[in-house]
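All protein chains of the complex are present and in place, except for one that has been dropped.
Presenting chain A:
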Amino acid sequence: MSDLLLPPEHRYAKIIESRRNEDGSELSILNLGPTHPATHGIFQNILLMDGERILDAEPTVGYIHRAFEKIAENRAFYQINVLTDRMNYCSSPINNMAWWMTVEKLLKIEVPKRAQYLRVIVMELARIADHIICNSILGVDTGAYTGFLYVFQFREKIYEIYEEICGARLTTNMGRIGGFERDWSEEAFRKLNIFLEEFPVAWKEFENLFERNRIFIDRTVNVGPITAERAMEYGFTGPNLRAAGIDYDVRKAAPYSSYDDFDFEIPVGQSGDTYDRFCVRNAEVWESLSIIRQALAKLPEGPHHADVPDYYLPPKDEVYNNMESLIYHFKIVMGEVPVPVEEIYHAVEGGNGELGFYLIADGSRTPYRLKFRRPCYIYYQAYPEMIKGAMLSDAIVILSSLNVIAGELDA
């Protein structure tokens, strides 16, 4: 059977050749993916199995590689935003805001407080949406469909808020250099307030269904554990790292967009197993809700974007009726704006960890080099090690709990 899947010089072939079990049974090879319905994305793993136990795994990545870094080198700064939200499409506003903040850092633009607070609100909403998906799908993978049904409609509510803010739902392309393209409508705040009222009830119910659930605990405790040292070696960041017990969070370590104005905790786990990852994400949702409430309560009045006509596209009616605006519009679109020659690294706490943009600007309208630090890509390396010795069904659960997003993995 192995001949069909792998060339004879593959390392698995030698292992299978050299090892026979006492009862005469052989090791086998299982091709998990690339389009397996249980893997929620295009992930291929060639597994070496002894019965139902995994001995080794070889991941293949790159199935949806779209060369974003190459495309970014050929696009003006304001056009790159649409690439970023196609990376982690479960929390695209975080990617969008992270990109604008990188450009603003490069151009030394000070964003008004109101825009910063609005950004915090939408980023935390995105984090909640991300964690809703991860945790409820983890439930589905362990056979608990009910929890998913309870909370998944709230992702829809979050998407409706996105819609009010920017008009799009999944790939949001939200914001501009210097702030937002328009101030949030009353409808957006109304929907947000309804969400803040209704969602905690559902999330509490969701937690109650899982956290002390015997079946869920049996399926997740001690499944795919990773120690803090090992997680650090493998470049883990975000909830997966915090589940292993390290309280590194970019929002605290290098506060951006006024995160230091808010009071919030960093939940940490202990053993770094699937259950801890689940609990850390649950707790983070409560912290995110608290941040949103604080930001709403303290939301200052004022402009929703910085006064930077060199970079901020003017409203259309002004372009048509006002000469200065027309000139600025023309200059921005034609790429005749001053850009410093500098190297910038800006990181934010994305849904899965430290999302960083390393930008080398050479003074032209496009980046000379733009490197995305994609947390998924870096920690997915640990997956073969984490599933070694686990059952096949555990491998699926571990993959879900790591929240590997194919778009971010392959960029």
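In the analysis below, a contact is a pair of C-beta atoms (placed from the backbone, for glycine too) under 8 Å apart; a residue touches a chain by one contact, two chains touch by 3 or more; residues count from 1.
By definition in this document, contacts and distances are computed from a predicted model.
UniProt lists the omitted chain of the complex under the protein name "NADH-quinone oxidoreductase subunit C" (options: "Sugar ABC transporter permease", "Thymidylate kinase", "NADH-quinone oxidoreductase subunit C" or "Lysozyme inhibitor LprI-like N-terminal domain-containing protein"). Touch with the chain omitted from the figure is made, among A:266, A:344 or A:392, by A:344.
Considering the whole complex, the residue from A:57, A:291, A:306 or A:411 that touches the absent chain is A:411. Only one of A:354, A:394 or A:408 touches the chain withheld from this view, namely A:354.
Taking the complete complex into account, residues 61-62, 65, 67, 69-71, 73-74, 76, 105, 232-235, 246, 248, 253-254, 333-336, 342-345, 347, 354, 356, 358, 360, 363-366, 368-369, 371, 373, 377-382, 410-411 of chain A touch the chain not shown.
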